[in-house]
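Missing here is one protein chain; the remaining ones are kept as they sit in the complex.
Lettered A and B in written order, each chain numbered from 1.
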């Protein structure tokens, strides 16, 4: 897997990444997208989402602060993405926490040709009826994440990326574990949403969805490791995370990747 | 009052704090909630607010960028909170600035069993027909804040927390003044909203609403004092505020509290 090559390619092409995401993280995912090397655009009006996504290298759908009009925009954008061959990332934030979120995540999986689902274990479990403890949107649970990723991959025909202390990315017939990262990534809001945004950035250039999803999690994990060095707390860590994403070196990324 | 004990308890329990708040501060209040030690969740869809708040340790309603659909969500969530015994914080941002904000704040006080109102003096005055100068959402006025807090507490049967250079928290029969803080807290947007979010965090574990509200303002004030040390300007101050919230030491918090 050539992760550094994907990063180099992205920074050269600067793909537009269309994000229909939640209010909490928009500034953060836009800055992470720019820091990595792609161009973010946020647009949710039904009047324009199809036109916008046609220009994009990837579409990211994130239900973190969902409401009925935004869901309709996600469906419209997702369908237009499929028509134009644009890969789609779904971040089912809070699936399992409320019936509305679970149903919306499943509806998007049914009505949109999703390429990659990126979620934590609790959210991912809710997509396949695995019972899981869910407390808020920051929580994790103790399921075997690799099995869970494979179940979701097979059930929906997607690549499934379960993030946690160790990340697991599965296609229908392969699982890659990624041990990069730092516990401080769990001390700030929006880390999962950033992972999903970066997945969109890589999908725009990746040779395959699995390789793109793995590259995104390696990039975020390595940046998290760099940002954590000497950070006195979560505020400083968050700021340095953008510095670290911008400073990622394609030449060393594959050496630093901790894959299994 | 055992403020350190409340903080220790919160970090141990990690309550979910459901926030229906404004677009300006969502990232900031989510990160402040995490830094203090609780778990934030933002959800405003009428389809899910009642289900979400039932899992929460507290609900925070903030009208900083209000609109009709969001107000309905606040009412739904607020009523569900009461049914489940979940304490409610109201932040009437900009009450007094427009008739719509004043009316909305009063409607929420009428239709929801609010536990604590957290506001600046101008906003608080608007809740009890005290005439006050209002310029934007960052302004203060010169009323006697302790009297004002008491008036609001008695009129609505709530705990009222008036923040300013000195904060005043009143129940119907008691007023506590808090002299912690730093003038730099007024140089960044969302400090009041953060105060309200942290009040939600403490209410989830506090022995009484007054003690929870006092603990939140002590915690924010002490963190502000720590963040101000050597900060070259408001950008750095804001970042360090999250570091300082995460670094709050339960063992020294009561010594550092400047109560009167």
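Quick note on the criterion: contacts are C-beta pairs under 8 Å (C-beta built on N, C-alpha and C of every residue); 3 or more make two chains touch, one makes a residue touch a chain.
The structure displayed is predicted, hence computed values, not measured ones.
**Q** Given that one chain is not shown, which residue among A:1, A:42, A:128 or A:259 touches it?
**A** Touching the chain that is not displayed is residue A:42.
**Q** Going by the contact rule already stated, which one of A:3, A:16 or A:105 would touch the omitted chain in the full complex?
**A** Checking each option in A:3, A:16 or A:105, the one touching the absent chain turns out to be A:16.
**Q** Quick one: say which of B:17, B:66, B:105 or B:244 touches the chain that got left out.
**A** The one listed residue touching the chain not shown is B:66.
**Q** In the complete assembly, which of A:103, A:239 or A:259 touches the absent chain?
**A** If we include the chain that is not displayed, A:239 is the one touching it.
**Q** What residue numbers in chain B mark contact with the hidden partner chain?
**A** 22-25, 27-28, 64-68, 94, 97-101, 135-139, 187-190, 232-236, 238-239
**Q** Spell out, residue by residue, where the missing chain touches chain A.
**A** 14, 16, 23, 26-27, 30-31, 34-35, 39-45, 47-48, 51-52, 55, 69, 238-247
By definition in this document, only the chains that are shown with their structure count from here on.
**Q** Where the CA atoms of chain A average out and where those of chain B average out, how many Å apart are those spots?
**A** 32
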